[in-house]
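One protein chain omitted, others in place.
Should a chain be cited, it is by its letter among A and B, assigned in written order, with residues numbered from 1 in that chain.
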Amino acid sequence: MTGRIAELLRALGARIVNNWVWRLGFACRFLWFTLKESGASFRRFHLTIREIYFTGVLSLIIILVSGLFVGMVLGLQGYDTLVRYGSSEALGVLVSLSLVRELGPVVAGLLFASRAGSAITAEIGLMKATEQLSAMEMMAVDPIARVVAPRFWAGVISMPLLAALFSAMGVFGGYLVGVRLIGVDEGSFWSQMQAAVDFREDVLNGVIKSLVFGVAVTWIAVYEGYDAPPTAEGVSGATTRTVVTSSLAILALDFVLTALMFRGR
Amino acid sequence: MRDAVATSNLVEVENVTFGYDERQILKNINLVVPRGRVVAIMGLSGCGKTTLLRLIGGALRPDQGEIRVAGRTVNRLSHDELFALRRKMGMLFQFGALFTDLSSFDNVAFQMREHTNLPEPLIRDLALMKLQAVGLRGAAGLMPSELSGGMARRVALARSIALDPMLMMYDEPFTGLDPISLGVIGQLIRRLNDSLGATSIVVTHDVAEALDLVDYVYYMSAGKVEFHGTPDEVRRARLASLRQFVYGEPDGPVPFHYPAPEYRQDLLAQ
Partner (left out) sequence: MMTRKELDLWVGIFAVIGIGAMLFLSLKVANLASFSAADSYQISAKFDNIGGLKVRAPVKSAGVVVGRVGEIRFDNESFEAVVALNIDGRYKFPKDSSAKILTSGLLGEQYIGLTAGGDSANLKGGDTLKLTQSAVVLENLIGQFLYNKAAEGEGKK
């Protein structure tokens, strides 16, 4: 009986070490290599620009539309609750703070992970499976410098911009619903918002969050792509893992950052 | 000791053993490739020939033994030295491995743009010359997804000779090609080798093409070199496993039947 339990524990321990600890260690070394080889990403900035197009620009539609809808829903739900306490003029405050502090970075991060993150993983994984990375190595070009690093920096640069766009569209959506549709006073909507939202505490913290999320998501995406088994199932598994792991990482980091930034205010 | 020694062999593989934890892939391999020659490494799938190519190219390190290219011991080179050596090697991968996000022209020009400071008009001319050598100058603007298998492989060939390498390695260049493309690739391998003054290693299990094309053959089986000689010697060989391989006999040292229990017993068993 105890033999079985011991066996189970051993298997569990082996799984944890092999899957998590070992992979985490390799992922950290991989990040280090990526950062070390980043010189080319900036000296030949057109490489990074190309990747910014594929990760950032092509994510614009989903970010802008989602931001708009989230803002509009916030406007509706927020009004519904606030009007019960006679505070419907605080709608601007509710919409803007929710977006700038939390929803902007987090939801934009989740959307970015599923759209751009999975695309990066699939692309790198496919290049590995079709031996393009090996070919590059045989031509004495380091694939980490040429393929991985530009994508990494493109993700880190795009993420804060996308989060800001999401929040801005959200505020606009809340304005459309609150002021235009429902009839909350336009003046108090903006003035109360301006009084309540602080640049350093709210906007800047939101930007820091989106930067941290950008690093996390892109790191996971390039790592999973580079590490994927060079088969069809391997690549598809890696893509799924990117989305799942990135999403969990965003939510966990969000908790940590929120606790650090907004505690005791 | 680090300088390139002018031996008559470009590549020397000496007592090389290589394997992963689960199994041994190469056991004590010895092999030489003389300068200017086209050498075939043949054998069944899984005999270790592609692994041998990877070892020569420095992508893998042997557990034991040494590999020397142009006198330099590949498995002892530093990262930068290895990359410097690789610029003089060209490798054609099994399905071409063209960069799918670049056009054929950009693929061929890739190494020139990465490793040289040549002006763009010169690079353009050189790339077009390489494409002309493989007969695909007209396809320069096509993307890899628009090329047929044979054409993709030819563009990949043009890409790998971009910097006029001294050693060309071909990993299964004939696999999956139609008869015309087969003939084209075979001819190109020989022509390019001679006109570049290079040395070529062809890994394949396409016996007919290889024997017509190469100067020397190494036959590998289960991680060992079982036979080596000129194509004529190979055709006349008495070694049973080699005869089975060369003449495509269905049964011989490599059995037709996968190991199974006794036939009668298997049928009658409930």
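Here are a few things to note about the model shown:
The rule is simple: contacts are C-beta pairs under 8 Å (C-beta built on N, C-alpha and C of every residue); 3 or more make two chains touch, one makes a residue touch a chain.
No experiment lies behind these values; they were computed from the predicted model shown.
Only one residue from A:S66, A:S96, A:S134 or A:T218 touches the chain missing from this view: A:S96. Checked against the full complex, the one of A:R4, A:H46 or A:R263 touching the unshown chain is A:H46.
Here the missing chain is touched by one residue of A:A40, A:L68, A:L82 or A:L162, and it is A:L162. If you put the hidden chain back, the residue from A:L68, A:V171 or A:A228 that touches it is A:V171. With the whole complex as reference, residues 46, 49-50, 52-53, 56-57, 60, 96, 100, 158, 160-162, 164-165, 167-169, 171, 190, 193-195, 197-199, 201-203, 206-207, 265 of subunit A touch the missing chain.
The rule we apply is simple: only the chains that are shown with their structure count from here on.
Subunit A and subunit B have Cα centroids lying 43 Å from one another. Partner subunit B is touched in their complex by these residues of subunit A: 126-127, 130-132, 134-142, 146. Taken in their complex, subunit B has these residues touching subunit A: 57, 59, 83-84, 86-87, 89, 91, 93-95, 97-100, 110-111, 114-115, 156, 160.
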